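Encoded as structure tokens, here's the structure I'll be asking about.
Here the complex is missing one protein chain, while the rest keep their positions.
Here the chain labels run A, B, C, D and E in written order, and each chain numbers its own residues starting at 1.
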Amino acid sequence: MNLRRFRTPRTVVSAHCDLPCGVYDPAQARIEAESVKAVCEKYQASDDPEFRTRALIIKEQRAELVKHHLWVLWTDYFKAPHFEKYPQLHTLFNEATKLAGAGGAKGSADPEVADRLLAKIAEISDIFWETKKA
Amino acid sequence: MNLRRFRTPRTVVSAHCDLPCGVYDPAQARIEAESVKAVCEKYQASDDPEFRTRALIIKEQRAELVKHHLWVLWTDYFKAPHFEKYPQLHTLFNEATKLAGAGGAKGSADPEVADRLLAKIAEISDIFWETKKA
Amino acid sequence: MNLRRFRTPRTVVSAHCDLPCGVYDPAQARIEAESVKAVCEKYQASDDPEFRTRALIIKEQRAELVKHHLWVLWTDYFKAPHFEKYPQLHTLFNEATKLAGAGGAKGSADPEVADRLLAKIAEISDIFWETKKA
Amino acid sequence: MNLRRFRTPRTVVSAHCDLPCGVYDPAQARIEAESVKAVCEKYQASDDPEFRTRALIIKEQRAELVKHHLWVLWTDYFKAPHFEKYPQLHTLFNEATKLAGAGGAKGSADPEVADRLLAKIAEISDIFWETKKA
Amino acid sequence: MNLRRFRTPRTVVSAHCDLPCGVYDPAQARIEAESVKAVCEKYQASDDPEFRTRALIIKEQRAELVKHHLWVLWTDYFKAPHFEKYPQLHTLFNEATKLAGAGGAKGSADPEVADRLLAKIAEISDIFWETKKA
Partner (left out) sequence: MNLRRFRTPRTVVSAHCDLPCGVYDPAQARIEAESVKAVCEKYQASDDPEFRTRALIIKEQRAELVKHHLWVLWTDYFKAPHFEKYPQLHTLFNEATKLAGAGGAKGSADPEVADRLLAKIAEISDIFWETKKA
């Protein structure tokens, strides 16, 4: 069994269940956002109205999951000292969740919008893993 | 705690579904938080272990709904100009959702903790209705 | 439709979680129904097929929430003496939930149908608050 | 309790999704109520606190499903002519859903309470299948 | 397709909640699949774009429930000795859940696809009731 596959950064962590269990991982939001992007690409590539309707149904669900996973990180993982050290963090999360919502990935089927969402999640992920190393 | 804060102003409004439909109302978070408080009181007043377990199951669900309704307001209703005008708004929402979570109403069965949550929601509600009048 | 019907009386109350916590409030059904109406209006005003599909997805969810909140009131809040005093109550709830379902707000994107749903909820709300004063 | 009541008649039918698809079947409520009863029996037979807590968590969910399936039948399947022909139908459903809730199967871990719930569902099932034959 | 396959044998049973309560019944998957089929038929018979979108939304949900109920049977009801006695069982469940998913009932609005799903569920049901008699 190759455990290295599960290596993300050095000090493996996570937290997300609000016990809290202490297991958080921005990969949860990122995977759903990748799904949103893939759905957009398949939507654009299809002209079957049934398929396109299904794509919009599913994109709505996946984008909602992105919002949820990000909200959990913002409220449950990040604490006052983090917000002091990273003063942009509130705005970053607010923009990222907006980008997952009606003004972004929910309201648009453009893969480029999903890309902007992924970039925001990557910014959050960078900060997340920095705080883990500290 | 000032209950008048919850008074809905004259011109009733709301918005919350991420179409967006434009119908938002902090009463949704407030009603669930009142439920959390009532559950805490009934929990404290009972010594029936079955009832107390049920109370904790239900409190967990209701507190999660409080978090969800607040997150929706923070991401979907409030816009950049609001955050400029009310610089405390990010912190207020972050603290309110933390107060609904493991460090607050989920982690505690003390009605006084639920009261603090209700007070935070009332602060948010005040700002919400101010922005509606503007 | 008489909006004053939605005015919450002086002594605010509620109950809805089936502990039961004792916190019930018809505002929960009303807010979702207002959302349904706003979605219908935005649906009618748009000719963007993606937006219209999203509107139908969301209207389906919101109308389901209306049904749920009404069912909770009917089963959990109202007791035998209420049904004796208000013999129309069963029919009222049955019609209101039908109006939220396939034969009403789910099956139609006409804001006028949503208005009829709101009027039914207002009738229920009036009775609810009367029983609270008693 | 007469188990034959649950026998599905010759011409199998159903309807329940609020399209509506026209497929309704009281078996959905009955199966969940049987689960509630079995959970009660296992709860009573155990003295393991972890198992008993799990039993209460699960009973809460299953009883909620009973309520939901019954509400769907009451609102979506039964129409005005049925309520005229079976004047007891409103009360029957109201009592059945109350029996699934806090005052019944949710609030009690007594298998006898679950039996009363099953009996009510059987009464509903009888009427349901009568209307199908008509 | 042999509808008699769905006849529930004399001694009614079930189990499905992962306590486990011991109450399982393939009827849960079958009822949802019948709903999927009825939705397909209504979809094909309609040319109202709003209705057709609603049909696809609902079909997606019902097909997901089919998958869920089948997964529960496969993991929670069937044990190692069953898989030895019925070596085709893994493949049967894998094919049935695929038939409920994107490559089957979710991806298609053809009632014939839903019929194939119902036939697979009937095969599973036959084996299920055989193991109950044993």
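By definition in this document, contacts are C-beta pairs under 8 Å (C-beta built on N, C-alpha and C of every residue); 3 or more make two chains touch, one makes a residue touch a chain.
Everything quoted here is computed from the prediction, not taken from an experiment.
Undergrad: Under the definition given at the start, what are the shown partners of the omitted chain?
TA: Touched by the chain not displayed, across the whole complex: A, B, D, E.
Undergrad: Check each of E:24, E:43 or E:74 against the chain that is not shown and name the one that touches it.
TA: E:74
Undergrad: Taking the entire complex into account, which one of E:28, E:53 or E:97 touches the absent chain?
TA: E:97
Undergrad: Residue by residue, what part of subunit B touches the chain that was omitted?
TA: Touching the missing chain: residues 53, 56-57, 60, 106-107, 109.
Undergrad: What residue numbers in subunit A mark contact with the hidden partner chain?
TA: Contacting residues on subunit A, toward the hidden partner: 1-3, 5-6, 8-9, 14-19, 21-23, 25, 27-28, 30-31, 34-35, 38-39, 42, 54-55, 58, 61-62, 119, 122-123, 125-126, 129.
Undergrad: Taking the full complex into account, what residues of subunit E touch the chain not shown?
TA: 18-20, 64, 67, 71, 74-76, 83, 90-91, 94, 97-98, 101-102, 106
Here is the rule we use: only the chains that are shown with their structure count from here on.
Undergrad: Once the contact rule is applied, which chains count as partners of both subunit B and subunit C?
TA: Neighbours common to subunit B and subunit C are A, D.
Undergrad: Please compute the C-alpha centroid of subunit C, do the same for subunit D, then give the distance between them in whole Å.
TA: 24
Undergrad: Please output the residue numbers of subunit D that touch at least 2 other chains, ranges allowed.
TA: If we look for residues of subunit D contacting two or more partner chains, we find 18-19, 106.
Undergrad: If every chain is a node and each touching pair gets an edge, what shape is that graph: line, ring, star, complete or other?
TA: Contact pattern: none of line, ring, star or complete.
Undergrad: Going by the touch rule stated at the top, which chains touch which?
TA: Touching chain pairs, listed by label, are A-B, A-C, A-E, B-C, B-D, C-D, C-E, D-E.
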